[in-house]
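Here the complex is missing a single protein chain, while all its other protein chains stay put.
For chain A:
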Amino acid sequence: MASSIENNNEKLTLKSSDGEEFLVEKHVALQSTLLQNMLDSDCSSADVIPLPKIDARTLALVLGYCKKHADASSSKQGELNSFDSEFLKDMDMGALFNLVLAANFMEIKGLLDIAAQKIADTIKDKPHQEVREIFHVENDYTPEEEAAVREENRWAFEGFP
C-alpha cells in the first residue's frame, strides 16, 4: 500500500498553514522526525501533508535548512556549521520564535537547538525589562516585590539599570 515511498526519488507535498504547498524530496523531509515517523507508519499515503501550525515563510526556511543538512555529507561538518550561523544571522526575534515552534513541531533537533541558542544569545545580556517586552510577559510584580527579588539577586544586576 505504500509502494511509492520505497522509491528514493519520491517527493512529498507539504502544505503550510496559509495554504502554500511545497514539493520536497523524501530524503530532505526525513530530517524531520515527525515526517519520518509518518512515512514509517504509512501516513504518507496522503497526497499532501498539511502542517497547520507552520506558515509558508517559516516552512520555506525550515525546508531550506533540511535540504542543506540532507544533501551535505557527514564529512562537511565545518561547512554545515558556517551554514547554520549564516542561516540565522540577520533573523529577527519573530522569525526565530516561528522557527523554534516549527522545529519543535516537526522534530528537527538540530534546527531547534540552533534557533533556541540564537534566541538565548540575543537576550542573555539584555535587561529584564526588555526581555519582558520581547516575550510579552505581563509584569505581575508590585514594585516592592520586584525590588525584593532584585535585592536577592543583586550580584546579577551589576551594570544593569
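Definition applied: a residue touches a chain if its C-beta (ideal position, glycine included) is under 8 Å from a C-beta of that chain, and two chains touch if they have at least 3 such contacts; residues count from 1.
Here is the rule we use: contacts and distances are computed from a predicted model.
S.K.: According to its UniProt record, what is the protein name of the omitted chain, chosen from "F-box domain-containing protein", "V-type proton ATPase subunit", "PNPLA domain-containing protein" or "PPM-type phosphatase domain-containing protein"?
M.R.: Per the UniProt record, that chain is "F-box domain-containing protein".
S.K.: Would you write out the residues of chain A that touch the absent chain, in ascending order?
M.R.: These residues touch the chain not displayed: 1, 13, 15, 20-24, 28, 34, 37-38, 40-41, 43, 45-50, 52-53, 56-57, 60, 63-64, 67, 90-95, 97-98, 100-101, 104-105, 112, 116-117, 119-120, 123-125, 127-128, 131-141, 145-146, 149-150, 152-153, 155-157, 160.
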